[in-house]
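Here the complex is missing a single protein chain, while all its other protein chains stay put.
All chains are identified by letter, namely A, B and C, in their written order; residue positions are counted from 1 within each chain.
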Amino acid sequence: MALLEAEHLSIGYQTRKGLLRAVEDVSFSLEPGGSLGFVGESGCGKTTIGMALMGLLPTNGSIVGGELRFKGQNLVGISDERLRKLRWKKIAMIFQAAMNALNPIQRVGDQIVEAIRLHEPEVSAIQAAERVRSLFSLVDLDPERSRDYPHQFSGGMKQRAIIAMALACRPDVIIADEPTTALDVIVQAQILAEIRRVQKEMDVAVLFISHDIAVVAEVCRHIAVMYAGQIVEQGTRKEVFETPAHPYTRALLDAYLTIEEEDATLPQAMNGESPNLVAPPKGCRFYDRCPHADGQCRQEPSAWVSLSPTHKVLCYGPRP
Amino acid sequence: MKTGNEQRDAFAAPAGRRDWLAGGWAIFWENPIGKIGLILMACFALMAAASFVPPLLDPMYHPMHGVDPEISHATGPSAAHWLGTDFIGRDILSQLLAGARIAFMVGLSAAFMSIFFGTLIGMISGYAGRFADTVLMRLADMVMVMPTLLVVLILSSLFGQLRIWTIVLLIALFRWPGVSRVIRSQTLTLKHRPFIEAARVAGASHLRIIFRHIFPNVLPLALLYMTFRVTSAIIIEAALAFLGFGDPGTVSWGMMLQWVWKTGHMFQAPYWLLPPGICISLLTLSFYMLGRAMEEVLDPRLRKEGESE
Amino acid sequence: MTMEIRRYILGRLFQIMLIFFVILTVLFLLFRLAPGDPVSRMVDPNLTPEDAQRLIEQLGLDLPMWQQYLIYLENFLKGRFGISFHYGQPVSEIILNRLPNTILLFTSSILLAAFVGVFLGKIVSWKKGERIDTWVTIGALVCHTLFLPWLALIIIWVFAYWIGWFPLTGMISAEIWTDPSAGLLKKGLDIAHHMALPLITLFLIHFGSYLLVMRSSMLDTLREDYILTARAKGLDEATIRNRHAAPNAALPVITSVGLSLAFSINGGALTETVFTWPGLGRELVFAVSNNDYPLAQASFLLIAAVVLTANLVVDLLYAYLDPRIRY
Partner (left out) sequence: MTVLNRTRTALLLFSAAVLVFSPVAWAESRHPLRIGLGEEPRTLNVWMASDANSNNILSQIYQPLYRYAPGETEMVPWLASGPPEMEADRVTYQVRLRPSRWSDGSAFTAADVAFTCRLIKEFKIPRHYSRWKFVDRIEVVDDRTVRFVLKEPMAIFLTRSLTIPIVSEKEWREVAAYARKQKKPLATLFNHTVEHPLGTGPFVLEKWHKGAFLHMKKNDFFFGQGLWIGGRLLGPFVGEILFKIYGTSDVAMLALKKGAIDMYWQGIQPGYIENLEQHPEIRIFSSERSALYYLGFNLRKPPFDDPALRRAAAVLVDKSFIIKRILQGYGSSMDSIIPAGNEFWYNPNLTEYGESLNREQRIRAAHRILKEAGYRWTRPPVDDVGKVQPAEGLRLPDGSFMEPVTILTPPADYDPHRAISGLLIQQWLRQAGIPASARPMAFGALLQQVKTRHDFDAFILGYGRLSLDPDYLRIFFHSEFDRERGWNMSGYHNPEFDRIAEASEKTMDLEARRLLIYKMQEIIARDVPYLPIYLPREIEAVRTDRFAGWVQMLEGIGNIWSFCQLSPVN
């Protein structure tokens, strides 16, 4: 049984102009110890999925359709109380590195202890502190620094501390939302390596969210490409990288590759705006930016095409 | 954070200035506080505009010199005097209307001037940095230490009754440091933005950079502060007049309260005591509400200052 | 770290002293250049021009300005504030007599207002957008913008006269304090009884502003990422609010309270005047209108010194409470 499963999941935000469908009909699954990466430009709904998994959608956001299951248990409509019990204990999160994810006026160690003792009340304060020290060692931090305040940490150290915090209750899944954005390249590499190592050692499943397809490729065995609230292509790392089927995926890969060449011009598909999600277009959402679009794409919603048992794409005219 | 931004980005990114205004207005109007504030203020503006009418009807309705020939003591509401008369037979309603005009005048002009000084000094201080910055900010510290009401009180007590415009100027002179600090820090962040750097590289003069590039960017903030300054200016003027240090040649609400108080009608002529007090409170309230609502429109992260007076 | 703090404090102290010196001088000039002198005020046909001249000499006002200024500086450095022209008593005695009254009233009202404001602000921010939020915010705004002397008079009229629960004004009742059998408790309660109305008035005016500051500060804090972390950790709402959001959000309120406390030393001339509270603010206004230079100068300098020091103390306190800030 899959650890985490989404079926036809739709998430909407209530806005002044109407219901904004940030995520539309998204399905995916994550095996225990597996890794799945969401990639897409900002505003495509990938963070929304992460937040929905944590039950942390903002007040104007809600799951409007589909199911979201954790170990077979539907998370939609579950009571706040039970959801709270689940959080961190089972599903932890590593936040964007650019965020002030640590409370500035509490010691870093105390913030981890708080999570431990919340979910495992039987653990004494001393035991919890001991666990924090070992977690710090695990993520290559000096255990003595657990008594420091966040502002005394560098960006990379903060991110390590957050990873330590995510591991504090030995969760089954960690959602990593842009964990390396805003870190410099060397630290970025270290953190990614850290996540990989931890995933292996602790045997924890990872749901990785990033706008950077290269970063996702470093960590994840499976990749889902998102565009305008929909998954447009899904497959193993190899399949998506070697045989990208969706024009958008190709554009992403092109952009990633061309940046490394000199005087590269951005592919056409990288220009333009995402469609309005309050009143999405009837046909393919990528229509406006697609170099291969035709009349059918405009009129009818696109449908899934399976390219292999693990590789599928949401497009009428996928050309291998 | 992210989720919130995500959906906002989806809309707001391409919006132009007009859309921004329209969107701002929508947010403003949706806020009950902004709505109530604006409606209240409109009522007072109407009162101020109407203040020109009564003296035209009959000279006895002149707020300062007009007395009802039949009445020589304080009387309650009647057909000829809807809110009654004061102790020498002047019409309270016309005084109240004239008071609205003065309150707007005092509030807006004092606020405008203090914002003008504050913005100018803040921009110069932030942009010039170094010596000018130090001197100006120490000056701001110094002025900030002085409780405005007390200082104006002292000045008007020392130098005799001040004219209303002097009072306005004094309020402005002692009210700029708060604004200039905010504008200064805003300027500091703007200073290193690419477009300013670009302008500098392009050879724009300092004045041009300050007024063409920095000023439009700090303007909304300055306007926001202006609403709060209006409130404090009105309150200071009223307090001053109430304590007997106002301009005796003008009919302000504080002045009316002073008359009630000093002539011994305080606790026996509610028709005379209540209206000016209510008006002062409501008008300052309306500006305050306007400011709060604007604050939410402009930038939810703007911290409002804690005024202590 | 400690070295830096020390250097920072020394630097600030130096600035404070500089500002203080400027204020000292400005005050001197202000009072001397202003028209009127304490002798002019005496309207008594028995006071001959010679009498007036003699009084001027005795007060030292006949000396050239620079000489007066030097004497003023010398006295100030020696810690002598002179003798009040109006009361004929040492200024320090008068100030020491009035100051505790001001501190008592304003400290208690501001602290009370701050606690209630912070508490309500915390609750209300949690219910942002709901009806209770709108109404409490509007209520706070209304209280905050009420015209203070007017409110005070109405409160006196309603509670002290009409209903009659409280004494009209003043700080103690002569009947009790001249009663030899009245003990300390009775006298203390008497002060409390007199303090109730000014306390309520000041509380009403001030709590609104703390509430609003706390509310916006809370709303800002709630948008912070670490609140999201706290949620993700599975903490319940009350814990998030009280342990994570409120302590961070209260920091700006602390600044505000600190400065209000400092500014309150001027005693809110209005409040003290209306309630006949024998404090420093009322005394200062009198001193000014009576041309009592020594008293007015000393009171004002005291206020300036306290506010300047309070600014420093608040900054240091802030730094202590908020580990992010280090000098």
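FYI, contacts are C-beta pairs under 8 Å (C-beta built on N, C-alpha and C of every residue); 3 or more make two chains touch, one makes a residue touch a chain.
Just so we're clear, the structure is a prediction, and the values are computed from it rather than from any experiment.
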| item | value |
| --- | --- |
| Touched by the hidden chain, restricted to displayed chains | B, C |
| Contact partner of the left-out chain, one of C:153, C:202, C:218 or C:245 | C:153 |
| Option touching the unshown chain, where B:72, B:134, B:185 or B:205 are the choices | B:72 |
| Hidden partner chain, residues of subunit C it touches | 34-55, 57-60, 83, 86-89, 97-98, 101, 108, 111-112, 115, 153, 156-157, 160-161, 164-179, 189, 192-193, 195-196, 199, 247, 273-276, 278, 282, 289-291 |
| Subunit B residues touching the omitted chain (full complex) | 64-65, 67, 72-74, 87-89, 156-161, 243-245, 248-249, 258-259, 261-268 |
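We take it that only the chains that are shown with their structure count from here on.
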| item | value |
| --- | --- |
| Middle chain, criterion being Cα centroid separation | B |
| Chain located farthest away, centre of subunit A as origin (C-alpha) | C |
| Subunit A and subunit B, separation of their C-alpha mean positions in angstrom | 49 |
| Whole-Å separation of chain centres (CA-atom averages), subunit A against subunit C | 53 |
| Shared-contact residues (touching 2 or more other chains) in subunit C | 224-225, 228 |
| Set of subunit A residues in contact with two or more other chains | 96, 99 |
| Subunit C contact footprint on subunit B (complex, rising order) | 1, 4, 32-33, 36, 138, 141-142, 145-147, 149-150, 153-155, 157-160, 231, 235, 238-239, 242-243, 257, 261, 266-267, 273, 276-277, 280-281, 284-285, 288-289, 292, 295, 300-301, 303-304, 306-309 |
| Subunit C residues touching subunit B - in the complex, by the definition given at the top | 15, 18-19, 22-23, 30-31, 34-36, 134, 137-138, 141-142, 144-151, 153-154, 157, 161, 209-210, 212-213, 216-217, 219-220, 223-225, 228, 252-253, 255-256, 259-260, 263-264, 266, 269-270, 273, 281, 284-285, 288-289, 296, 300, 303-304, 307-308, 311 |
| Subunit A-facing residues of subunit C, complex | 224-226, 228-236, 244, 247-248, 321-324 |
